[in-house]
Every structure is written in C-alpha cells, then in structure tokens.
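Other chains dropped; remaining ones untouched in position.
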Amino acid sequence: MNLDIRYDFGRRKRIGLIEAIWGQDKTIEQLKKVAKNVLEKNEIVFITRINEDKAEKLLEIYPNANYYKEANCLIIGENPDKLVTKKKVAIVSGGSSDLNVSLEAKLALNIYGVYVETFIDVGVAGIHRLFSVIDEINKYDILIVCAGMEGALATVIGGLCSQPIIAVPVSVGYGVSKNGFAALNSMLSSCSPGITVMNIGNGFGAAMAALRIIKSA
Amino acid sequence: MNLDIRYDFGRRKRIGLIEAIWGQDKTIEQLKKVAKNVLEKNEIVFITRINEDKAEKLLEIYPNANYYKEANCLIIGENPDKLVTKKKVAIVSGGSSDLNVSLEAKLALNIYGVYVETFIDVGVAGIHRLFSVIDEINKYDILIVCAGMEGALATVIGGLCSQPIIAVPVSVGYGVSKNGFAALNSMLSSCSPGITVMNIGNGFGAAMAALRIIKSA
Amino acid sequence: MNLDIRYDFGRRKRIGLIEAIWGQDKTIEQLKKVAKNVLEKNEIVFITRINEDKAEKLLEIYPNANYYKEANCLIIGENPDKLVTKKKVAIVSGGSSDLNVSLEAKLALNIYGVYVETFIDVGVAGIHRLFSVIDEINKYDILIVCAGMEGALATVIGGLCSQPIIAVPVSVGYGVSKNGFAALNSMLSSCSPGITVMNIGNGFGAAMAALRIIKSA
C-alpha cells in the first residue's frame, strides 16, 4: 500500500512554524516512521499527546530524546533556527489540574527560544491569588490563559490586562463542565474585549498563535 | 370540555409560597379565567412573561392592576400575609440587558415585603465596578446574581461573599452564549463553593428560593 | 518550572469555607504535595473523587486519615473551627445508586459539625416511600435532594416542603438519562417554586450551599 506519510516539510519555509505530530491516534510504528523521516530532514520532532508506553519505545531508539511526562510531549533533536526575540510569554492557569496543557504550550515556545513564565493555580474563586501576581503578569508581552471548569479566569484577566490574550479551555471538570465545553463556551462568550480562543486542550496551538504574534511584531 | 383550571390554592398553606402564572403560553382568555378564579379566593395574581398586548387587556378589566413592562410582569391585588423580616436581598446583575430578569425577582420579593436592592451592570470585565460596590453588597443577607454571556460574575462574587448565592443565567448574547446556556453551564461549573443555580431567566424562582431561606432562618 | 500550587488558604477567612481538593484529575504526586502544604497551615484536607489507589498511597503517609470509599472522599486532620448551630440538614435520595453523592455531601457537612440525616431510596415511582418519611423530613431545616434518572423527586418534595431545597442531579441511568443531564434539566425545569440546583454529582457544593444558608441565619 502507498503509505508514504507526507510530513509537511515545507511548513517552516512557508509560515515559519513546524508541524507537531499528534501522538494519540498514531501507532508506535507510525510514530517511528515519521520520527525517522523528520530527523533525516534535520527537523525537530515534537510529539504531543503521547503516552508513556509509546514514549519509552521511542526513547529506546533515540536516547537523547526528552519525554515530558506531565506535558505528554516528547521532543527529539533541536530546532534549527530559533527566534531571537525579547518578547516574553506568561502562561496563567486556573488550577493545577490544567498543568499538562500549560506545559505543552510552554515546551512548544521553549523550543523556539521564547522565554515563558507559568503562573499556576490563580483561579478567580480566590481572586486575591490573581491580584497577588497581576503586576508580575503585566510584565509579559503575550498571555496564554488555561482554565477548565467555568473558565472565568480569561474574562477577569481580559478586563485587567491589555496584552494579546490566547485562551485555552481545559478538559477538567465533571457534569456540565466535563470535557471542557463549559470553559470553551465561557471563553468565547467573554464580556472582556478581544479574547481569542483555541480548541479545548490545544496548548501547542496556543504556542503557535503566540509565535505568530511574536514574529509579526 | 372539562377545562376547570386547578390553580394550586393550597400552595400558600403547604409551603407558604404562591403560584405564579406563566403568561407566555396562555391565551388572554385563559389569563382572564385564572385571574378571576384567583382573585375570588382573595389571592394575589402574579403573572410573569406577559407581553404588552395581553397586559393591556387585563388592565381594562382590572384598572388597579400594575403592569411592569421592563419586568414583563403584571400584578393584581395584594398579598394577604407578607413576611415580617429584617433579611434583605441584593440582586447583582452583569449588564443592563439582564434587567427584566432582575426586576422579575425584585417584584416577587417585594410583594412578600422583603427589602431588595439592585446592583446593575457590575460585570467582571471591568472588575473595579464590582469592587466599588462589594462592601455595600456584603450588607445584604442573600445574593441573587443575574448574568448572561459567560456568567463569570457568579464565580467572582462566590469567592468574595459568604452569603447564600442564587445564580440566574440570563438569555443574553449571541453565538455560543445565545439563549443563556453558556451562562448556565458556567454557573453550574463554578469553582466558587456553594453557588446554587436556577433555570435560565427564572427570576421568579430565584425570589422563591430566597424566600425559602428567609423563612427558614 | 514554577509549580507552586496556590491553595486558597484565605478562603476560610473570606467566606468561612474551606477549599476541597478535586482528586480525580490530580496525580498522586500533586495530591501529596497539596496535602502537605494544607496540613502545614493547620487546615483540614478534604479530597473528593479520589479512587482507592490514590487513597491507599495517602493513607500510608497519613495513617490517621479517613478514607470513605463509598463517598470517594478522603479526610486528613480536623476542621479548626466548626460551626455551633442547631440547624439540621436532611439528605433525601431517589435511589441507592445515588449513595456516593449523598455521602460526599454528608461528610462535608459533618466536618463543620452540622447534624445530617440521610433518607435513601425514597424515589417517586413509589411515592408512598416518600410519604412514609415526609413528616420526619420536615423536621429538618435544609433539604438536599439527590436524584438521577428523571429527577422528579425534587419537584415532588418542592411542592410538599417549605424549607430551602438544594437539588443535586446524579449521574445514574442509561440512554437519555446517562450522565445525569435528564435529571439536571428536570430539576432546573421544576414546576415547584424555588428549587435551587447544583452541577451533576456536586455533593460537596450542595453541602457548601447549605453551610452558606446556616451561617446566614
């Protein structure tokens, strides 16, 4: 069968961004093949949503690979041309359960050489936690806001900060907030002006959106 | 046909609350009939979701009736036994578009003799608006929070105030927040502990929930 | 990485309620860390939705902890200032499958020193079961009603009792009632006046709502 996987090697040239490899629905055989292809082109391998089992099998082949368990990401190789930028990104998160999405975004920015700081567990139920770090947050150029449950954090930050805000709903919760749809709809409906939103759990996408802004500055 | 409407005349005796008459799906003939029956029993008539057309037709018959256009409510007669209570209720609202729901709740509490203050347009996109009135709000015993869009107001208030909180999602918005479901799910998912929620637009129900608390104190 | 979890230690001071720790989406490492932090502040640790595996690992470290398997809750330490109140709460439940939610609510009230009685399996399909205990239920000041399937129990109780009612839909059922949405919508739509509703399965939240009422009396 004709199974040559057409990894998008031209993407960096076209839009300056690499393609992440979605690990969840790929077999280990598919992952090995695509990793080999990508590395042969001197590109960095960035796999998201990869579980420990598959990660270990790749680590056997590529001992220099790094597996970030809490982010469910695996990285092999080095990004050939990093950005040279003073722009810094803050990732603000509503609860420690949002950690994996926040870390996926952080890793994706780090491989481009972008400085990232994370502010975990600053949910609005205890809004003083947010106020205690808001001045610090305002030192960053772009804000990525990750939140599950009712996702109100994006609205509050959007009313307090003037930077570009990329909101990422997180699949944390139960009942009506299970799977992240309550947070997604909350973020899309935000009363605060100019909040942009990513798909549920799309930390990598948020990082790419931040990169587009950084590169356009 | 056997069309004797069985208005729940025993409700006051059983649970101390009257039955509101849902005006939206009733014809003017049905409204006239039920109003007549209720008044004959010396009960107060409280009609919700009644439009101007139907209201005017009832006002012709009952010139002493009061029609509250902004609340879409019409009241005929007097509540025979009001509460004697020092408990006060604050109705806090995210935007002026939530007005009709807030006013429906206010009217329903007023006919029981409960003192109510409204705090309109204190949405969290400009959180200073909330903070400028939070001390005032905290003087009230029960909080009814009405909000459309993403409904984040309930969460923020829930983290700042210790009173019983009755959240009412409002059908204001467009796209994913149209019809009030984003606000409903946001309020149900709130990170703040102990927020209770009513059906979308159910201002009367929120008032009844407040009355249950007042009467139980 | 900056992973200091910001547990909301000020919540008791602000609103008199502690923060529960949501166990389902946290790793055992995260749970250990947050438990340690909370106990160092002399706060009680209350973990909900914690499975047996994680509970056992915490019990090894904190042999005095109590794991309530049927409630999926684990408690470490003592609540420093309990309420002194004569208010009593009745938890009424439609079926024995609703047990875990009912028990989560009961535990959360007990640690505050509130007296709670449970009335299990009084569903409305056999309404005599409810009538046989309704006088007993009416001796309590606040009612928490847990029900799955079609959640009609809340409506029937709401028409018979005048107390504050906090309805908790339960994720019991199959087909259209699977995941608790039929019960949730039924409770929100209740014809009985003043029924307040929590998110599906949110027994802890129902307890917090009851505490807000007790403290406001």
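Going in written order, the chains are labelled A, B and C, and every chain counts its residues from 1.
Assume contacts are C-beta pairs under 8 Å (C-beta built on N, C-alpha and C of every residue); 3 or more make two chains touch, one makes a residue touch a chain.
From a predicted model like this one, the values you see are computed outputs, not experimental measurements.
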| item | value |
| --- | --- |
| Homo-oligomer size of the whole complex, from 3 visible chains | 8 |
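Keep in mind that, in the parts below, only the chains that are shown with their structure count from here on.
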| item | value |
| --- | --- |
| Centre-of-Cα separation between chain B and chain A, whole angstrom | 43 |
| Approximate Å spacing (C-alpha centroids) for the pair chain A, chain C | 34 |
| Cα-centroid distance, chain B relative to chain C, in whole angstrom | 27 |
| Residues of chain C engaged with two or more neighbouring chains | 11, 14, 19, 184, 199 |
| Chain A partner contacts - residues on chain B that touch it in the complex | 94-95, 123-127, 149-152, 155-156, 158-160, 173, 175-177, 181-193 |
| Contact set on chain C toward chain A in their complex | 1-8, 10-11, 14, 19, 22, 24-26, 30, 34, 49, 169, 171, 179-180, 184, 199-202 |
| Contacting residues of chain C [partner chain B, same complex] | 11, 14-17, 19-20, 141-142, 158-166, 184, 188-189, 193-199, 204-213, 215-217 |
